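Just one protein chain is left out here, and the rest sit where they should.
For chain A:
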Amino acid sequence: MASVSSPPLEAPPPSGTARGAGPRFARMRGRRGREAAAGLLFAAPAVAVFAVFMFWPLIRVVWLSFQQTRGFGIAKWVGLGNYQDILADTVFWRALLNTALYTAVSVPLCLVAGLAAALLLNRAMPGRGLFRAVFYLPAVISGVSSAIIAAWMFNEDLGVVNKVLEPLGLGPVHWQSEGMPAMLSLVAVGLWIGLGFNMVVYLAALQGIPRHVYEAARCDGASWWQTLRSITIPSLGPTTFFLVVIGVINSFQVFDIVYVMTGGGPGNATTMLVTYAYSTGFEQRQQGYASAIGVVLYLIVLAMTLLQWRVNKRRDVA
């Protein structure tokens, strides 16, 4: 009887891998590894830029926030001293309140106005390209330039806004010398600058909604309002989430228009967290304290973004 030699014993395949797939797996792993390496190399410049311009400054800011320093000479380590000072600083709390108020008003307004402009300019109409450009223009002009123009427009003695309002019996409004009108002027200018970006993002999202859904709704006799409420707005959910996150971050970081238009006044009526941090760090040269304000601002924005992300995730699951 011929004996049958038994095959050499093979090493057991890795769990989850079919017997005999070893060499193929190794080939795949090699290819994937090389692709991953190439991908990492592609990402490297961006990671390097982030590391140098974002992560390293962030670490430095946290480090500085534990010191008392003017940027020159010898810094003094004060531990949590700057954070304790923040707790007792009435201007900081006023700035936080102002920033939250500005965000609470300007973000929803910008969303609604951006969506309205996008809906309007998503349909065929004469001069559509021109109108899109006009709405988007403030977003590409430097914020400081826009703010300088706005400062003249809202000048309560010489500005065009009061010149228009006065004949209508609505003025003069004290845009520069009273707190609430000053804040409203900032919201108006923030809206003017932010509207174009929201409009463009909504326009892109609107064009991604399948036409047949609207056609089906029309066949079912849905009105314009019902279509908007039941199809358009739900379909734009992820876009709206993105714009809310970006809007909140931008609003919490509002600086140029405040710095140029009101300087944070009258009183502290329009002092925002970033203008206060700037003034503390670069005008009063308390760079440690300004860094502590910056860290607090970072944590607030991070917490709000995480909160929005969780809410959005829960809504998607539901």
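In this section, contacts are C-beta pairs under 8 Å (C-beta built on N, C-alpha and C of every residue); 3 or more make two chains touch, one makes a residue touch a chain; residues count from 1.
The definition used in the following text is that contacts and distances are computed from a predicted model.
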| item | value |
| --- | --- |
| Which of "TonB-dependent receptor", "ATP synthase epsilon chain", "Sugar ABC transporter substrate-binding protein" or "Ascorbate-specific PTS system EIIC component" matches, in UniProt, the chain that is not displayed | "Sugar ABC transporter substrate-binding protein" |
| Selected from A:108, A:127, A:210 or A:267 as touching the chain missing from the view | A:267 |
| Touching residue (missing chain; options A:29, A:70 or A:229) | A:70 |
| Touch with the omitted chain, as defined above, among A:88, A:158 or A:219 | A:158 |
| Residues of chain A in contact with the chain not shown | 31, 34-35, 37-39, 41-42, 44-45, 48, 70-73, 91, 151, 155-158, 174-178, 260, 262-268, 279, 282-286 |
